[in-house]
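Missing here is one protein chain; the remaining ones are kept as they sit in the complex.
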Amino acid sequence: MTATPAVIDPPKTGRRPAGMESSSWISVLLFLLPALLLLGIFLVYPVISTLRMSLDRGLGGNFTRFVGLDNYIALLNTPSFVGSIVNNVLWMIFYTSFVILFGLLIAVVAMRVRYESTIKAIVFLPMAIAATALAVIWGFVYSTDPHIGVLNALLGVIHAGPISWLGDAGFVNAALIAVGIWGSTGFATVILSAALKGIPTEILEAARTDGANELQIFVRIIVPMVSLPISVLAVTLIVNVIKLFDIPYVMTQGGPGNASRVIAFEMYKQDFSAGQFGKAAAVAVVMLLLLVPVMVFNIRRFRSSSVV
Amino acid sequence: MAKFPRLITLPIAAALILSACGGGATPTPAGSTAASTPPASSEASGGSSAPGSSAVTSGSITVTSLWGGSEQDAFQKVLDAFKAKTGITATYQAQRTDYATVLQSKITSGSPPDVAIMPGLGFLRQFARSGGIKKISDLGIDPASLDANYPPGILDPGKVDGELYGLMVKFNSKSTFWYRPDKFTTAGAKVPASWDDLKAALDTLKSKGSATPLGLGAKDSWTLTDWFEEVYLRQNGADAYKTLFSPTGNWTDATVSKAITTMTEVINDKYVVGGIKGALGVAFTDGIAQAFGATAKADAYYEGGFVGGIATGQVNKDLKIGTTIDWFNFPTFGGAGDTAAEIGGDEIAALTTNPGVKEFIQFMASADAGTTWAKTGAIISPVKAVDPSAYPNDLAKKEAAQVAGASAVVYDGSDTLPAGAPDMGAMLQDAIQGKDVAGLLGTFNTGVTAAWAGEK
Partner (left out) sequence: MSTNVATERIAAPAQTVSARILARLNKTPIHIALGIVAIIWLAPTIGLLVTSFRPRTDIQATGWWETLSTLRFTTTNYEQVLNAQGMGRAFLNSLIISIPSTLLPLLICSLAAYAFSWLRFRFRDTIFLVIVALMMVPIQVAFLPLQQLFRPFQLTQGFVGIWLAHTAFALPFGIFLLRNFFITLPKDLIEAAKIDGSSTLGVFRTIVLPLSVPALAAYGIFQFLWVWNDLLMALIFVGRNENYPMTVQVTTLLGTYGTEWNLLAASAFLLMFVPLAVFFSLQRYFVQGLLAGSVK
């Protein structure tokens, strides 16, 4: 971490370094106005109405009955809500870590072969597949019929199974998380690969000249240098998990029973069809709140000087 | 990432959308719909003015529903017949994803389709209460004048708070138990009439036919709600059934747990392909394939009348009606419900009072439309005057006759529960896995009761 001051030291955003003045408001506006304008209209305004709606009964879209925090209390008393939070935590731990791990490994390893771009393209392929098609593909992989399901066909070879990957409450979450990891690793690979290629070669040369071995270079230079992209990835993936909906939706509908429900799906089942918009708004707010610690942590990281 | 955010967000605030409708921007739902009516239409109340009169002989309207594919082709024939008869062009817009969300959004943006055909009753009640759809009487149609077109009770599901909003345009029986006549014959199993017969037949099949004779696609949990509804209806009769699926329904009643226990007499590891855990990973259509696919492993499969079309048209085109596919009445228990039938259907509703809409709704209630549609084999028409000979095959003819001859017809119960109720299918998925039924029903009852109370 000592070897790479110029590149990895981010601007000390919290404090104003000596010799730096505020940029002129004109230039700030020039850069920010388009974004702020669009965000204000398309996101902030709807969010504010969501906050208001979460305090209303909101039945059938009539926002005329203020109920205070009733929607939030009702949410906590919904039995399957707790289970769905547990599932989200499972996703958060396994999906996030494996996507980053695989993404980094593939990006680093693939750099050493001539067919790097081919490997990256292969891992990236799932990103281009629409979610409904994802359900088709993995429906085949997980099918309980050994003539259709690849996994059970393989188990059949060693005279095991068949396992009902999506019908057995003990397997279903692992099976879905695997789909998620498979689908998102390409994202991590591309991002991390771009970041790895941003590492100036001089630094590595310098380190090597100083007598560092390759492992030291990897641990002490490469990993720290992509730590920022990794944390960006982690935040993005965690956001994905909190909003996660499509995989359980297309593959299991949250089943069997409520075994694979996640928060977003829970709300869809409980409230979208229910017309209980106040309660649905409350969930949106809860999801927003769940993210705040992640964001604060992230910002803190950027602010601190010990980024690496 | 790219894949995720797309669908991920679907849920929650899919709901919120509807919400904003009633929110600050549009003071009342009624106001929003009135305002959203394009200028061409008369004011909603003025049904007697130009558009409502009988002189409409041209123009065009839009009709939306969820169907695509072959169902869309079949419906197009009905629209063509409408054009031929009235000169009005009705354009179909398939709308297969997020039906309610998109519909509500189009209403708010001021460009709703003129007519929507909605699955189940949840949407109908939702849109009726939020003011998104018109009363039938708003179109200048006297609801009483339609009664004669339908068997008694068919129009009831289309009523919300006592007012008629929707007309049932097509339905399927849910009291049809599908089986393989050839395999039954080979194994020497009798086509069952009673529940005990069914168990006996499954035992016979198990020993002489397929090791696991019953197909089940319980990943789609609505197949389990249909199972439950049929058993409950047969055991307790139409009146008790209607009570259970009404605000006064009591899910902790002994009849409910008894019906679930009865279900598990056949829905268990002994009879079901792949066992319960296996079946919970099998989709509805794959369940059909278990019994009727080219490499069938089961001999029977329970689901509604639509199984016939899917099995013969998609799963296995080599099926021969009466030889390799047929159905019998859902088995009986020797009680009040033996001769009742359960149906599930779609409701048509008007979103505007534009010229042509009244004519279209009237047309859809007529024998003309019903017969044209029935001839495609895609649907069973609720219109009384549709001649049974209109149906193109024996399966559909039998299905129509079953419902016509039923002592009482009830509507799919899970479709009539308030939208805020807990997931009945998920509850049943838990129940067949052997979880404590009393506990499940207790929780479910609390949720349903609250949801009924919340609907008012």
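For reference, chains read A and B in written order, and residue numbers begin at 1 within each chain.
Rule of thumb we're sticking to: a residue touches a chain if its C-beta (ideal position, glycine included) is under 8 Å from a C-beta of that chain, and two chains touch if they have at least 3 such contacts.
Computed from a predicted structure; not experimentally measured.
Considering the intact complex, the chain excluded from display touches A, B. One of B:Ile310, B:Ala404 or B:Ala450 touches the chain omitted from the figure, and that residue is B:Ile310.
Of the options A:Trp91, A:Trp165, A:Phe187 or A:Phe265, the residue whose C-beta touches the omitted chain is A:Phe187.
Looking at subunit A, the residues touching the absent chain are 6-11, 13-14, 16, 20-25, 27-28, 30-32, 34-36, 38-39, 41-47, 49-50, 106, 108-117, 119-133, 136-141, 143, 147-150, 153, 182, 185-187, 190-191, 193-201, 204, 208, 214-215, 217-218, 222, 225, 228-229, 231-232, 235-236, 239, 242-243, 264, 284, 287-288, 291-292, 295-296, 298-299, 302-303. Touching the omitted chain from subunit B are residues 1-3, 5-7, 9-21, 23, 25-26, 66-72, 93-98, 101-102, 104-105, 108-111, 284-286, 289, 293-295, 306, 310, 314-317.
The rule is simple: only the chains that are shown with their structure count from here on.
Each chain gets one centre point, the mean of its Cα atoms, and the points for subunit A and subunit B are 37 Å apart.
The residues of subunit B lying in touch with subunit A in their complex are 1-16, 18-25, 28-29, 100-101, 104, 122, 126, 129-130, 218-221, 274-283, 286, 295, 418-423, 425-427, 429-430, 433, 435, 443, 451, 454-455.
Chain contact summary for the complex, subunit A toward subunit B: residues 46, 49-50, 52-53, 58-64, 79-80, 126-131, 134, 139, 142-145, 147, 162, 164-169, 183-184, 187, 236-237, 240, 243-246, 249-250, 252-258, 264-265, 267-278, 280-281, 283-284, 287.
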